[in-house]
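With one protein chain withheld, the remaining protein chains of the complex are depicted in position.
Naming follows writing order (A and B), and every chain is counted from residue 1.
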């Protein structure tokens, strides 16, 4: 019979706040720590010596994620202009969003070098799935995203012929059917290189 | 001229005499101070509360108190459609009475009273939700009243139900918000009154309270009462809220218990 006292609801007082820090799902008020979600309370040992213990409450239910500055998101390109690509954010980290958020990749955030020579049409196309990082909360409508790292960029695209494309270099992708090359800003795939 | 083709009614007719049934005065309590359903004045009704009712929503709850039935669905956090940047999240509540829910049929579109009740629910819930962790996002709460057995107790049930639904959605909160209502009838306080008792009331009180933090998130009172009675009603409502709190916790932990 599992220990049900580990399960808490929001507002449940957990412990004194001395010598403990609040992790996700926990907040501090006065001299106590309280739970802020429904879930399992866990006490984690600190990663480095001398740091206080961290108390967290992990959610039972899969909740809808909200993008935050610094998080890696996966989304689909839904609109393009000469200066930016509009992305519909579907997954934040590993959690899917119940309802899509909107983000923008401006032309100066596509890559790290030669920012002013970027042509959006040669970096993304409509319907591409991209991995990007949230750099700011942006304006009222969209978050600002950036693909200016090696592991960020297009991870899946379809060619004009309708077949799946595979990345050849960080600038090009090849169609599997017709073997034509199309320009994209590709993400570096995280498969280890074969032994020579 | 006499009309022979039809059967004529009598020439002199009088309206029928309707004999009114003997004294129909509804007696709200008997000599032992028990109400019509057997409760004492300060007892609240048993509550049925269940989460996970609506599969499409992020969180949902259904509450049934006596004859009042309310379903609530929470969607969010999702992106705010209104083009205004705000550092903290936005809470939007829409409460709707089903047309068949009250004694008199309600219009299908939102009327002024529903907008006002929505605003009251927002004010009751906002202090308990950590909106500062959800910039640019909106939490939408949709409450549908399926059957209304007393407006004051209906509003209190709606706040309780909405709070449980938000917790079920996994949104970070400071505490759950139970709410309770009381009626002032003839100088006495009737907790959790139903429709018949409400029509005899001289005032009502709705209180929503966070038991863990001991803070009142919302209070609404109407009616001609003196201070001593009001203070006593506060105390009774606060106690009732603590009782409702344990029911809310149970309903949230029940699905976890079932899966174990």
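By definition in this document, a contact is a pair of C-beta atoms (placed from the backbone, for glycine too) under 8 Å apart; a residue touches a chain by one contact, two chains touch by 3 or more.
Going forward, contacts and distances are computed from a predicted model.
Student: Just by its UniProt name, which of "Trafficking protein particle complex subunit BET3", "Ribosomal RNA-processing protein 42", "U3 small nucleolar RNA-associated protein 14 homolog A" or "Autophagy protein 5" is the chain not shown in this complex?
Tutor: The UniProt record for the chain left out of view names it "Ribosomal RNA-processing protein 42".
Student: Which chains here touch the chain that is missing from view?
Tutor: By the stated touch criterion, the chain not on view contacts B.
Student: Where the complex has a chain not shown, which of B:53, B:220 or B:256 is the residue touching it?
Tutor: Only one listed residue reaches the unshown chain, and that is B:220.
Student: Using the document's contact rule, name the residues of subunit B that touch the chain not shown here.
Tutor: These residues touch the chain not displayed: 24-26, 102-104, 112-113, 115-116, 119, 123, 126-128, 196, 199-200, 202-203, 205, 209-210, 213-227, 230-231, 234, 238.
Note that in this section only the chains that are shown with their structure count from here on.
Student: Taking each chain's centre as its mean C-alpha position, how far apart are subunit A and subunit B in Å?
Tutor: 40
Student: Which part of subunit A faces subunit B closely enough to touch in the complex?
Tutor: 2, 4, 7, 9-13, 25, 27, 29, 34, 36-38, 59-64, 66, 97-102, 137, 139-141, 143
Student: Going by the contact rule at the top, pick out the subunit B residues touching subunit A in the complex.
Tutor: It comes out as residues 58-59, 75-80, 82-85, 128, 130, 133-137, 167-176, 210-213, 248-249, 252-253, 256-257, 260.
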